[in-house]
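Note that one protein chain of the assembly has been removed; the remaining protein chains are unaltered in position.
Order as written gives the chain letters A and B; numbering starts at 1 within each chain.
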Amino acid sequence: MFQPLLTKNFHYGRPASLKEYEAAGGYEGLRAALKMTPDDVIKAVIDSGLRGRGGAGFPTGRKWSLTDRKSPGQRYFIVNADEMEPGTFKDRFLMERDPHQVIEGLLISGYATDAGKGYIFIRYEYTEAARALETAVQEAKGAGFIGKNILGSGFSMEISVHRSAGRYECGEETALMNALEGKRANPRSKPPYPASKGFRMRPTTINNAETVADVPHIIKMGGSAWKTLAAYEGGAGTKLYGISGRVKNPGLFELPTGTPLKEIIETHGGGMQDGYSFKACLPGGASTPIITPNNLNVPMDFDTVSKIGSRMGTGCVTVFDDTCCIVRAMINNLLFFTRESCGWCTPCRDGLPFVYDILQRIEAGVAEMDELNVLDENCETIYSNSFCAFAPGAVDPVRSMLRLFKDEVEEHIKLKRCPCLN
Amino acid sequence: MAMLSEDRIKELREYVSSLEHPEEALVDLMHEAQETYGYLSDEAAEAVAEIAGVPVIKVEELATFYNLIFRRPVGRKVIFVCDSISCWVMGMENLFEHLKARLGIDIGQTTTDGAFTLLPICCLGACHVAPAMLVGDKLYGNLTPERIDEILEKER
Partner (left out) sequence: MPKLIIDGLEVEVPEGTNVLEAAKKLGIVIPHFCYHSAMGAVGACRLCAMKFVEGPVKGVQVSCMIKAQDGMVVETADPDAMRARRMVIEWLMTNHPHDCPVCDEGGMCLLQDYTIAGGHGIRRYKGKKRTYISQYLGEFIEQEMNRCIQCYRCHRFYRDYAGGDDFGTKRIANRTFFGRFKDGWLESEFAGNLADVCPTGVFTDKTYHFRARAWELETAPSVCPHCSLGCNLIPGAKLRELLVIKARENLKVNGWFICDRGRFGYRFASRPDRPRKFTLNGQEKSRDEATKAAVGIISDAVAKYGPGSVALAGSPRTSLENNFALKKLASLLNTGNICFSIDPLRDRKERRAISLLDAADSRSLQDVAFSDFIIVVGTDPVNEAPMLALMMRQASLKGARTAVIDPRPVKLPFDFTHIPARPEEFAEKLTGLLNEAAGDSKNPLIICGTNIPGIDAIDACSEAAGRLNCGLFYTLSSANSFGAAVLAGEGPDFEDILSGIESGGIRVLIALESDPLGRYSGEERASRALKKLDSLIVMDYLPTETVNAANALFPTAAYAEMDGIFINNEGRAQCFSRAYIPGIPVNYMGPKLKPPELHPPREFSPEVPGRSFPAWEYLGDIAREMGLDCCEMETLSAIRASLSHDPRFAAIAGLYPESEGALITAGPVDRLQAYGPFPAGEKPDAGEGLKPVDRLLLYATDLTFGTEEISVYSDKTQLRAPEPYVMINREDAKELGLNDGDWVKVASGSLGISCALKTSASCAKGAAFAPRLTGFDAAALSGKTIRITRERV
């Protein structure tokens, strides 16, 4: 029987208090970690096979091992809780229901990377989550989990919650560091990498809130044991999967990593609402390429989804039903990306509006067939020639549309109207 | 217009001077000034710059970067309607039209009674209860035209 880890305290329907959290085994991971060497903590995370839950899937243990832990001076660990990928609602739950789990994860992560200062960077709209975190930080401070010489280990760490003020680009790790420094959240060029010169030009490690929340469980169970929780050989641990759209039971589910997409939609999401049928989905946010019905058996994990030409992203699935026009869906996506572009590089700032315009012309029935080539050329060049991952993410679903829904797109042009509108 | 009190300014100035990097306090200061002044007016932006000890252009650069800092007057509550993909799937476009008609304003405008300003916002992370919107800092999901009417009544 599958035992939930991340969501086991979610049943309160409110933030689990420190007492409740500890009663369920909370802060045992921290106690255990503080008895290990930082290198052993990193090794456990490497063994666990944990990969970044923010969407890129970079192996977490390896990221930590790259952090410059030798140079003297302050190091930072930042939790990226700037959840803003459209269709994604997993970190909100983690912070609203079990804030201590994130804090414990941050403390262990900070211990492993020798960071004396931790930040939780949270979007401003998450008022409840921010309150829950701030309360939890106070509780944890009172209990001696945060501060000087934590639990007599000699390790000290302070934690601050930073409430941002909007903008998707703040979620890009180098842009986030700029934002935290009180600068405009434009991405930085790499190198230097945050591992050596990040926040305040000091060694900095950044992980998604869910990634950090996994850490206490990995320490408690042992890396290898946690790894085996996955649904398939190549996977690791558990993962929060979300599902939204016209399914019977939209929501968030903690499942073994690599649970097939079909099972998430049909078993956990309850299948399509009556009168609607499945057309396609975005597997993990607005920047992940479309998946069509013939690929629904794919295990939801980074490599497996990449193999079928998409990306798992955040693992929060947005389902398109048969009433959704794919062109309009992409217009909606591009509206988001053109608006949120930080304005730093040309392909993103000026290329995305071009893509948006062509999509609108197609939808309005005024585009010519050869504009599809212009669209394709735009997408391909934006994809390969942008400063950060924002613009490639913006056009990736459009590229998949041109591959998978070419007929539907061409029909718009031939009929000179949207075929989905009667 | 409400102003930051002298005492509060003094407190903030002390807080900022305790920081190694005063610029890092700018976002917090802007939020506070905005809560006090209603929006980040020119005077509020200048006050923030003065407290943080930075040139006002640095405040302006951030204020106009972030969408949750308002450099123009807004209503007592801002209605942020999620217009991202999951809410779009669930019929957000119709709700926008409904809201516009009910409030008698277009996106970006404020009702004549000064109660509401209507703005779009990217995914609120409430896709499981899409379509969703924020009124002030309160989140509402599973929106229907009827529910919107009730909410407007309650929040006005």
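As a convention for this text, contacts are C-beta pairs under 8 Å (C-beta built on N, C-alpha and C of every residue); 3 or more make two chains touch, one makes a residue touch a chain.
Just so you know, these numbers come straight off a predicted model, no measurement behind them.
Peer 1: Of the residues A:Ile218, A:Cys345 or A:Leu404, I need the one that contacts the missing chain.
Peer 2: Among A:Ile218, A:Cys345 or A:Leu404, only A:Cys345 touches the chain that is not shown.
Peer 1: Hey, which of A:Gly234, A:Gly270 or A:Pro353 is the one touching the hidden chain?
Peer 2: Residue touching the chain left out of view: A:Pro353.
Peer 1: Considering the whole complex, which of B:Glu11, B:Asp42 or B:Asp149 touches the chain not shown?
Peer 2: Touches the omitted chain: B:Asp42.
Peer 1: Which residue among A:Lys8, A:Lys262 or A:Arg361 touches the omitted chain?
Peer 2: The missing chain is touched by A:Arg361.
Peer 1: List every residue of chain A that touches the chain not included in the displayed model.
Peer 2: Touch with the absent chain occurs at residues 167, 184, 189, 338-347, 349-351, 353-354, 356-357, 360-361, 371, 374, 377-378, 381, 384-387.
Peer 1: Just the residue numbers, please: which parts of chain B touch the chain that's not shown?
Peer 2: Listed in rising order, the touching residues are 42, 45, 55-58, 60-61, 64-65.
As a convention for this text, only the chains that are shown with their structure count from here on.
Peer 1: Compute the distance, rounded to whole Å, between the mean C-alpha positions of chain A and chain B.
Peer 2: The answer is 24 Å.
Peer 1: Applying the document's contact rule, which stretches of chain A touch chain B when the two form their complex?
Peer 2: Interface residues on the chain A side: 83-89, 91-92, 124-128, 162-168, 179-185, 200, 242-246, 250-252, 282, 286, 316, 318-321, 324, 328-329, 332-333, 335-336, 339-340, 342.
Peer 1: Which residues of chain B touch chain A once you look at their complex with the stated criterion?
Peer 2: 21-28, 30-31, 58, 61-62, 65-69, 80, 83-86, 88-90, 121-130, 134, 137, 139
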